[in-house]
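What you see is the complex with one protein chain gone and the rest in place.
By written order: A and B. Residues from 1 in each chain.
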Amino acid sequence: MAKDAIEKETIAQSLKNAGYSRRDFLTLCTTIVATAPMGLALTEKATPAAVAKAVAKAKKPSVVWLHFQDCTGCSETLLRTSKPDVADLIINLISLDYHETLMVACGQQAEDALNSAVADNAGKFVLVVEGAIPTKEQGRYMLLNGKPALEVLKEVGSKAAAIIAMGSCASWGGVPSADPNPTGATGVDSIITDKPIVNLPGCPPNPYTLLGVVLEFAVMGKLPACDDLKRPKFAFDRLIHDHCPRRAHFDAGRFAGQFGDAGHREGYCLFKLGCKGPVTHAGCSTRQFNEVVDCWPIGNGSPCFGCTEKTVGFRIPLFQRVDVHTATPPDTYAPISGSFGKFGAAAAGLVGLAAGAIGGSTWAASQRLTSSEEAVAQEAKTTVGGK
Amino acid sequence: MAMTRREAFKNLAKGSLPILAAGCVSAGLPEVAHAEEENVAPKGALGLLYDATKCVGCKSCMVKCSEYNDLQPDTRQDGIHQAPPALNYFTKNIIKLYRTADGSDHSYFKQQCMHCIDPSCVTACMFGGLRKDVDTGVVWWLGSKCVGCRYCEVACGFHIPAFTWDCFNPKIVKCELCRDHIAKGGKQPGCTEVCPTNAVIYGKREDLLKEAKSRIAANPGKYFEQRVYGEHEAGGTQVLYLSRVGFDKIGLPDIGEASIPHGLHYSHMLYKWMALPLALFAGMVFFAGKNFKDHSHHLVEDQKKTGLRPQL
Partner (left out) sequence: MTRWERSVPVYGVPVITRGFWAMLALIVVGLVLTAIREVVGLGGIVSGMSDPYAWGLWKTFNVMVLTGLGSGGFAVGIAAWIFNRKKLHSVMRVALLTSLLAYWTGLAMLGIDVGRPWNFYWVVWPFTWNLRSPLLEIAVCIMLYATVPLFLENLPPLFEYIIYEFPSFRGVAEFCEGALKKVYPVVIGLAYILPIMHQSSLGALMILGGNRVNTLWQTPFLPLIYVWAAAFLGYNCVSICLLLAKLAWKRDVDPEVMAEMNKLTVWIVYSWTAFRFLDILVRGKILHVFTDGFYSLLFLTETALILGSAYVLSTEKGKKLGTMFLAHVCCATGGMIYRLSPTTLAFQAKPGATYFPSAIEFIVSITFIAIGVLVYLIAVKKLAILPGSNADWTKMAKYEEQVKPGIQLTGYAPVEH
């Protein structure tokens, strides 16, 4: 990876040198806008042309990509793009100064590359971390050139301008942190607390999410707005359940009961098969993977397993049902004749009391009148008789 | 001075003559329903035709209605979803669902004001708060004349007008065929504009009636009783209904062909030119005057005897 000369290039220059047409660039910018129509300052209320203008002027940011306890899926996800070829573009949009999977160097050369990348761009580069970091036994469970991963992260991280934790492993531990977590695998933000960190959980996350974050940093100089788990809001502010294409089936009560049954074949809701959509924040319902529509678990008839959520993915068993916290609409059609009118207990009591009081007093009054009349008659008789 | 039996009967006869006359007049009236101009729609009468067989229950009409009429959605059922249980002061137009207990049959029903040709509510309203447009026949509410007495709600045979109960400045809320929106340049009411299947359409009543009848003719056996609801019901309404399922099942009342205000026909006759009341008044003043003179005379006599001030 070249160093000084390329770092001072603008993105526009870099793309031009690499032979990218303006059309390709605009296509990329359109994809970015589609990825993040809201929540990302770069693309908020912007047209692709406006985004292209902003991005073209920006300087290529330096990126160092570290792998820890990972499966490399998060890097692979970048490669599963072709319209445009994001991996290729990323190389020309950013200056990827260290990436163990994509770089040619190995051994001592690789070590030198890392040291010089960090030293030359100290305080300015973006550190992308892929994979969890083992912390048990002073981090002995993963050594890079003899040093525990924990130390490497701290060293490199201390020099970075910002850290992006790519994938669930780097965000909160991911697969390695599943019970019983023998290595003490954990995410970046439990180790580094004094640098701006953006978590992009997902197993893997959508590559365009990463692109949006990186470009925002390159163009605007700051990281996008994040929630309290440091996840960018533009991609993680909704539940799978809220935008699931099968939501209508859920609302109407149509479910697949077993893999392969009639409901499953009809594409009904997979909630009863243990879908974690109702408790998982991610954008997969609207942006699937591999640039193929419906290329995501639910689209393939497999329930979501909540890979982005620390409390769900690799924690709750695959086919165990979760509680739905979003409101399910009531029987949304009004009945032909509903019921109206309330029958309050207090009111009933009062009316009863009043009726009783009136009835009782009427009876008493009538009795009194009778007796007084009789008394008068008696008196008249005795008076007359007495005479 | 005690009254003799003869005098008593004479007085009784004199006094009850007007009442008896009224009774005879009202009892002997022939049925004049058909010739009334009450049941003829205005020339430019506009209305809706709702074909329940085409409705898919999407409720876009409810959303559009709220939008064109500046109404908030009724989310009182669960605080989140718009799910009014019936027409109310948030909801001028509602989709209801008829469903058999075993779910084997169902039909949707769009309910809103029927814009009757002889509206009961318009007859009911004291000062013309509810009025029927002379040209289009649309029944609409005029706040400046409304007292909030809710007689229109009691009078409506289709249970349509809604009252804003939870407000100290209440209104009567009901469909007005998007009168304001059309006045501002709209071509049709919101519900018909947005209906994806054209289940509800807008137009002149005579055209809609023709359309409905042609549908019935083209699909023998499809529509309930091969007829349009609203052609004659309650003296005819400007909103017409076609349904596969029985009209009573979807909530359209079995209301007969006479317009509801027709029941007041006899009462109105009694008040014609205020003749009867004036005659009665004159009669009573006459007799009261005679008896009063008599009574006053008595009072003076009593005063002479007792020295107590007479009481009027």
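By definition in this document, a contact is a pair of C-beta atoms (placed from the backbone, for glycine too) under 8 Å apart; a residue touches a chain by one contact, two chains touch by 3 or more.
The shown structure was predicted, so the numbers you read here are calculated from the model rather than taken from an experiment.
For the chain left out of this panel, the touching residue among B:44, B:148, B:196 or B:246 is B:148.
Residues of subunit A that touch the chain left out of view are 337-344, 346-348, 350-351, 354, 362-363, 365-373. Considering the complete assembly, subunit B touches the hidden chain via residues 1, 3, 8, 11-12, 15, 22-23, 26, 86-88, 120, 122-129, 143-151, 153-155, 157, 159, 161-170, 254-256, 260-261, 263-268, 271, 277, 280-282, 284-285, 287-289, 291-292, 294-296, 298, 300, 302-304, 306-309, 311-312.
Everything that follows uses one rule, which is that only the chains that are shown with their structure count from here on.
Centre to centre, using the average C-alpha position, subunit A and subunit B are separated by 54 Å.
Residues of subunit B touching subunit A in their complex: 57, 59, 77-81, 83-86, 94-98, 108-109, 249-251. Within the complex formed with subunit B, the subunit A residues making contact are 327, 329-338, 340.
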